[in-house]
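Note that one protein chain of the assembly has been removed; the remaining protein chains are unaltered in position.
Right, chain A next:
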Amino acid sequence: MIINHSFWEQTHCLKDKITCHLFVVPAAVFLLIRMKNYKTNKDTRKTYHGITVNGTSMTKKEKVFIATREKEKGNEAFASGDYMEAVTYYTRSISVLPTAAAYNNKAQAEIKLQDWDSALQDCEKVLDMEPNNVKALMRRATVNNQLKNYETAIEDLNKVLCIEPENAVAKKNLLETEKKLKGLKPVSKTEGKGKRILIEEIEDSEGSEERGENTEECGRSSGDKGRRQAAGPAAMGSAQRKAQGAKAEGREQRRDPAGTADPKGTAEEGAQRPEQQGEADGYSNGEGARGSPAEQQPPGAHGDGSTSLPPAAAELKREGNELFKGGQFGEAVLRYSEAIEHVVGLGEQIPDDLSILYSNRAACYLKEGNCSDCIQDCNRALELQAFSLKPLLRRAMAYESMERYRQAYVDYKTVLQIDSSIQAANDSVNRITKTLIDQDGSSWREKLPPIPVVPVAAQRHRWDGGNFTSEVKPSNTTDTNGEEQLQMNREKAEEEFKTLKNEGNDFVKNGKYEEAVNKYSECMKLNDKECTIYTNRALCYLKLYKYEEAKQDCDHVLQIEDSNIKAFYRRALAYKGLQNYQASVDDLNKVLLIDPNILEAKNELEQVTQLLNLGSSAVTGSLQKQRKKITIQEVTESDEQEEGQFAASEDVVTDDDTSKEEVQKSTPLKTSEKLTISEPSNAYDFGQIINVVNANKDKVACADLLTITDPKKLPVLLSNKLEVETFLIFIQSLEYYVLGKDPSLVYQHLFYLSKAERFKVVLGLLSKNEKEQVQQLFDLLAENQNHQYSSEDLESLKKVYEL
């Protein structure tokens, strides 16, 4: 370890460089003044000056010393991801003493910075010094690959394989490069990116250069492997994401064939549903959802199978649909126009198909924002086929975006007459009503154009798939008194229904479930067709632990609508409450089948499966947990409906952070007020309670807190605030107060506590005494052995607790 330093005595050059600031600034007393606007010399700070080190008067050994030191600084900077800085230090190292290792590392950093030219130069310098430097060859190949000099890249890779025939990375790269060269595959960006990270180990050089290089070379292949493995999951991640996207599309598509397979009338209906959904998405998510697969479903889903279009037009229409799905609306317009011309030119009487074509073209125009053309096409479509849902809806949207609210209102209202369950229309009516009231005051209704009355035949629930000819024109002017009266009544009933429903929703929000149930029940008297009322009432029943009733409501909904995801989910919860875990699991599986992305359902499924496995003895536990379950979506909006909910659940999936927040926010509704300590809804609340508990050393309160807190949420609630004191008071309260009542809860808490963020740190900070406390708790837990956790579970948990 003792090193001979005789060489240091040879020169004193380092000492003689007197260029530093102390002579620039006189050696005067500097008073510390609190300068608020002190001058920042950021600009100079960012540009690295003094990039070279004056090494002319140094001995060889000094140079090696300095160069090595600078290179090590570079390596550290590289390791922390600061490639700019790394390049600076490598440059300095090179300026003192050019070494292959420094050039090589510099090249790697430059590759990271995508400074291909400099990287190429540096690789070449290395290869001048060491023609067979594998790393430099590999790097040069990477650079040449990026610069599209595939031949040179292949040459280098071949050379690498000559030196190291087993080099897997080189083989792989060679294969890819050859592919690119042949143009078999279009150059994909991801491949390029993947390549750049392949070789990135940095030569560190403890000891002499040569030795360093050699050992690195030996360790290299394994290092590469590790790195590639690390890159693996990332690639897999993106693949998974893609797969998910594909799945989402698949889902939509799956629904479709089901629709088209039916006879024509229902085919129309089936085809419309995803479309409405799409449009509802478009509405609730605004720009965000544009181009989402759901939205692009189909104008063309309109019964392709039973079309009576001439083949050429059908083909054009198909192409148009494809283009529409692909988001190329302009192109799609052209196709549809051609098809329309074709059909019109033939002079054939196929009004319904022509209407669909117009409607589809209107959809394209709407997407393009060409509202006036959209309206024109809708008008044409409606002339050909009155009270057709989609053109009406599209025209309404176009009117709305042109701020012609009155017309839009009328159209939406018409749509609702045809099918009152279209969420987008409901939402829009509400929104427009508000706007119109703002605009026209309380007498806004008087200024509306008359709302056409939809003939009974065209209303959806009595939809027979019949064709409507232009004879059935909107009878705006021919409204009789009787009809008007009828409509007034209907509207009145509708309004009453709506107010009742809103009141119900408000009660739910305030946690008054009994009252909400009453309101919903009244609603049902007015209209027993609305599924949402049932699902909402089911939710209330769930809150009131009336599982049987909740189940009945869900059953009812599912009779009307066999894929109501909310009904399934709530029925699952009801079954869970009824301890019919098998049925609960079945329902949850159905939920996930409909939408695999609903986190709550996944969590619930996990839990119920556990319960199922544990057997029926977990009654009390499950009842307790039941209270805290998060349902898919609380009744938040004034209206809720299937489509809205889909949009919401999609939100939850796409935006992880907000979903977590939402999950947390939605819990306060479920706190049980009877206890002195209310269940914390978020980490902040929890932290507050813990602070109080800690301050008072109130183990009873802490035990209460732990009893009402779902162990699963512990890591979230603790966030990064786990402290030793908190940990200890947990252990103590669990031991003294909870263990006697419910050992399995203690186990659960301990289990999830170990998942908390700072658990390991805290564990590390425990003193011997404190560890003994934990040990003691585990011992007691083992004594109170319970079939809900096995002794193996306990043992493995003990290991986690390092006991």
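Following the convention adopted for this analysis, a contact is a pair of C-beta atoms (placed from the backbone, for glycine too) under 8 Å apart; a residue touches a chain by one contact, two chains touch by 3 or more; residues count from 1.
Quick note on the criterion: contacts and distances are computed from a predicted model.
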Q) UniProt protein name for the omitted subunit, picking from "Afadin- and alpha-actinin-binding protein isoform X4", "U3 small nucleolar RNA-associated protein 22", "Dynein axonemal assembly factor 10" or "Isocitrate/isopropylmalate dehydrogenase"? A) "Dynein axonemal assembly factor 10"
Q. Where the complex has a chain not shown, which of A:R69, A:K172, A:R431 or A:K512 is the residue touching it?
A. A:R69
(Q) One chain is left out of this view; which of A:G326, A:G345, A:G441 or A:G764 touches it in the full complex? (A) A:G764
Q | Hidden partner interface residues of chain A, rising order | A | 1-3, 5, 8-9, 12, 14-15, 17-22, 25, 27, 29-35, 38-42, 45, 48-50, 53, 65-66, 69, 73, 76-77, 79-82, 85, 88-89, 206, 723-724, 760-761, 764-765
